[in-house]
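A protein chain is absent from this complex, but the other protein chains hold their places.
The chains carry the letters A and B, assigned in the order they are written, with residues numbered from 1 in each.
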Amino acid sequence: MSFPSTLTEAMSPTAEPKSDLLAKLSEVDRSMKVLGVFFTVCGLLWLMAGTLFALVASIKMHNVDFLGDSEFWTWGRVRSAHLNAMIYGWAFNVSFAVAPWIMARLCRTRVRFTNIFLFGGIFWNIGVVIGVYGILAGHKVGVEWLEFPAYVTPILALAFAFIGVWVILLFRWRQTGHVYVSQWYFLAAFFWLPWLYAMAQIMIVHEPARGVVQSLTNWWFAHNVLGLWLTPIAVGAAYYLIPKVLGRPIYSYYLSVIGFWALALFYNWAGVHHLIGGPVPAWVISAGTVASVMMVIPVIVVAINHHMTVVGLHREGWASPTIRFVVFGAINYTAVSLLGSAMALRSVNEITHFTHFTVSHSHHGVYSFFTMIMFGGIYYMLPRLLNREWPSAMLISLHWWTTAVGVTLMVIVLAIGGFIQGLQLNAIDPETETAAFEFLEVMRATIPYMVMRSLTGVLITIGHVAFFINIIWMLSRRAADGSESKPTLLTPGA
Amino acid sequence: MRSLPLLFLGVFFTIASSWVGIVLVSNIQLGGLEPATPELTDAEGNPIAGVFFEDPETGEMRLGLNQDGVEAWPVPLVGAAQRGKRVYEQMGCLYCHSQQVRRQGFGSDYERGWGERQSVARDYIHQERVMLGTMRTGPDLSNVGLRYSELWQHQHLFNPKITSRDSLMPRYAFLYEVRPISETRGPSPNAIEIPEDYHPGPGELEVIPTQRARDLVAYLMNLRQDYDLPEMRREQ
Partner (left out) sequence: MSDKKLPQDKDQYPTTGEPRETFEGHGFDDDRLQRVHAQLMREKEEPSEGFSPTPLFLVFVIMILAFWGGVYMVWYSGEFSAFHFDETKSAVVAEDTGPREVDMMALGRRVYAQNCQVCHQASGEGQRGVYPPVARADWVQDNPERLIKVVLHGLEGRVEVNGNTYNNAMQAFGRLNDQQVAAVLTYIRTDPDFGNDSYPVSPELVAQVRSDFDDRRNAWTQPELEDIHGPVTGDWSPPEGEEPEEEPDPAS
């Protein structure tokens, strides 16, 4: 080991000589190039497809006659196609791009045998294509988040085996002694998901359990895809990107530890709050409610940790597209989780259950939090993989403003509409002891919110198109020869 | 955190805890439920209140037994209704319609007449696919078989606006065959009556439900939770 040349290198256990570090990172980036680009582009295509499904489904909510006579495009199918394209298409692909890349960088080891990894990725996407087509063609499974026809299960399971094993192996090949917090999250996520998926497939689709045990398994699975897969991936990415871009250590190792273990301990119990009031025993609901409220702990811990890292560097952060998206996502992680804890209380859930408030909440989680952090990750990763800059800062700016404003408005509009809907649905006229509002009356009252939702959806679509153009433009450019090395910043002179 | 075995054990045990707690324990508790008569009896055949009775010899609490000669509920779907459930699943009905009644005092399910009692785990034991639903863009369907006639259901599926003018439900006209009335045989007996305002061609065309529409309506007509179950007796 050469003598440390700076004080930081001498004091920090992870410090290594800068030139050596850069050599290693450069090698990591080169080895991830094909994989990273492949998964990003696949994810991007799914994002566009999912957006199309979303628009169709959203318009149908206030204009029933839109594509009204097509069985293929009937609402109940387009909605599932949207969800599955976004989750298994976009979210999984982008996770497969960003998480292994960060993992490899933190392990300082290049990705080996990339062909096998790529093979898994190709199979995964074939599986998702068949699955989404199967939903629209009428072979779907009527279980939320598991709509892919049963014949897709083996394809996805096999593909994930190829991909997931790689992340574990990457870790096995690591060249560092210290294990950084992002690595815990990624390792845990790649361990949890196969368990969840296998159990859900067996107990619901292939060998159905008796009665409502299916529903319990369903929500144990569906909520944990969010909590034990998307959340660790996005939180792990934020834990890497924030200190990396800002060049400041993460605030507190101790908080990282508490945050990780509290999430692992409580999140996996929370899913049953989707069945509050339903035909399942009271104790299991109570357990889900308690776990959901306990989620406050990891959430505020992570919030403090991220906030204290960013604090004071807001101007620098605002200039960086990565930090803008990631910090937006991190803030929304706090917001959506605290809101989720509140919604799991029986008295609140009585109102919000069965309404658009839940829809608002799920978009808040998967889009405002997860997707925005992943956008930030792509903005950081692709220039390094491709060795070229983003062609247009204007398109990034457009992408940022349309999606951030669009999704925030959508979440607010649906939350307000859903809450009113819930209050009206539950209102009982004390004199007559019947419902105070007729059902159709309540539905009519939601239509303005549905129209507004479609408008915010159009805004988000514009952002996705800008993102799409920027990536395709970047891919079709010649690699920079080193003369151009300025980062793409959103505010000039920062 | 450098101790990897510890990390792996922790990650393993956290998910194992919820899997055991939510999935396995509930499977042990609910996986063995059988159809039950409204009232259960003890070993001697005396009716008991609730689900358990105390064994006089050992003092243990034991599950009550079904009464002799009384029909036990729920009963499984058969034939067209069973096929119709598949149609219900394929059309994605569960994304707008729930199939669970919340108890009186929690929401307005009871006051809306969606059911006389809360849905309980035993109601679903025969369902190979449980579609409780999480959204109520449309009304709850736990007891829809008790509320409407078959004709109403056909009209509603063909065009929801016939029966509910401002409905947000998509029409399922593709489950119906609209064809010219035969000149030699006259109108088909299977044709469903459609009011003139909504009729695709009164006097010339007729609307015939396809097999899938008939199955779906058979399924809907079989949705009911109007029987009494012993677990309800303890909480009224």
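To be clear about the criterion, a contact is a pair of C-beta atoms (placed from the backbone, for glycine too) under 8 Å apart; a residue touches a chain by one contact, two chains touch by 3 or more.
It should be emphasised that the depicted structure is a prediction, and the values quoted were computed from it without experimental measurement.
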item	value
Listed residues A:62, A:139, A:244 or A:444, member touching the removed chain	A:244
From B:77, B:162, B:175 or B:191, residue that would touch the chain that is not displayed	B:162
Contact with the hidden chain (one of B:94, B:121, B:191 or B:207)	B:121
Touching the absent chain when the full complex is considered, from A:289, A:371 or A:456	A:289
Those residues of subunit B which, in the complete complex, touch the missing chain	29-30, 33, 49-51, 103, 111-114, 118, 120-121, 146-152, 162-165, 193, 195-197, 226, 231, 233-236
Those residues of subunit A which, in the complete complex, touch the missing chain	1-2, 8, 12, 14-15, 17, 19-27, 29-31, 33-34, 105-106, 108-109, 112, 114, 175, 180-182, 239-240, 242-247, 249-256, 258, 279-283, 285-287, 289-290, 293-294, 296-297, 300-301, 304, 308, 346, 383-384, 387, 389, 432-435, 438, 480-482, 484-485, 487
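Operating definition for what follows: only the chains that are shown with their structure count from here on.
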item	value
Distance from subunit B to subunit A - Cα centre to Cα centre, in angstrom	33
In the complex with subunit B, residue positions of subunit A that touch it	60-62, 64, 68-71, 74-77, 79-80, 138-144, 177-179, 184, 187-188, 191-192, 195-196, 199, 203, 208-217, 220, 224, 228, 257, 261, 264-265, 268-269, 271-272, 274-275, 277-281, 284, 287-288, 346, 350, 353-355, 358-359, 425-428, 433-435, 439-440, 443-444, 447
Footprint of subunit A on subunit B - complex, ascending	1-2, 4, 7-8, 10-12, 14-15, 17-19, 21-23, 26-27, 29-33, 88-96, 98, 100, 102-103, 106-108, 111-112, 118-137, 139, 160, 164-174
